[in-house]
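With one protein chain withheld, the remaining protein chains of the complex are depicted in position.
Showing chain A:
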Amino acid sequence: MASRRRMLLKVIILGDSGVGKTSLMNQYVNRKFSNQYKATIGADFLTKEVQFEDRLFTLQIWDTAGQERFQSLGVAFYRGADCCVLVYDVNVMKSFDNLNHWREEFLIQASPSDPENFPFVVLGNKIDVDGGNSRVISEKKAKAWCASKGNIPYFETSAKEGFNVEAAFQCIAKNALKNEPEEEMYLPDTIDVGGGGRQQRSTGCEC
């Protein structure tokens, strides 16, 4: 039964409102992008099967469901995460500045046993905007920040164009898998009254 738990990897995506968290998820899982921005409504979590070294895993990617807008994500959202994805918009300075806050917030709320080595992945999104002319954060600056926080892997992405999204999520999956689970409390006697909601979900979007 312990191995069953390892089949499911929980990934949470954090970052300021409007940086493209939901779009990145949708692009990766459904290969879809919508230009119409609405503060996230209807996104819960998406799941995708990933293969890694001949084993099949379910990546469960949790959206903030808009609760990040006023920094009001509850501790339940953070619990049991295997990887935390930090997203900023390369065209918005504040979204980059806030990465540090999101990282700290995660470490406090999720309180992983080994915070130094907990897997984060940073994504600089929206590199397509205005042909890159409106970006205010250079790749160099972002990489320097990632290096200073224990060499966090960094990807520049465009959820709109689908650029680098697959590669980024492969890295996310790989790092989530490497993360040693906290303590094995997902013992066989765990009762899921909803009949397997956590284990079995195709797409969480129900807009």
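Methods note: a contact is a pair of C-beta atoms (placed from the backbone, for glycine too) under 8 Å apart; a residue touches a chain by one contact, two chains touch by 3 or more; residues count from 1.
One rule holds for everything that comes next: contacts and distances are computed from a predicted model.
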item	value
Omitted chain, identified by the protein name its UniProt record gives, among "Exosome complex component RRP45", "Rab escort protein 1", "GPI-anchor transamidase" or "Ribosomal RNA small subunit methyltransferase NEP1"	"Rab escort protein 1"
Contacting the left-out chain in the complete assembly, out of A:S34, A:Q67, A:N117 or A:N151	A:Q67
Interface with the undisplayed chain - residues on chain A	4, 41-44, 65-67, 69-72, 74-77, 79, 98, 101, 111, 183, 185-201, 204, 206
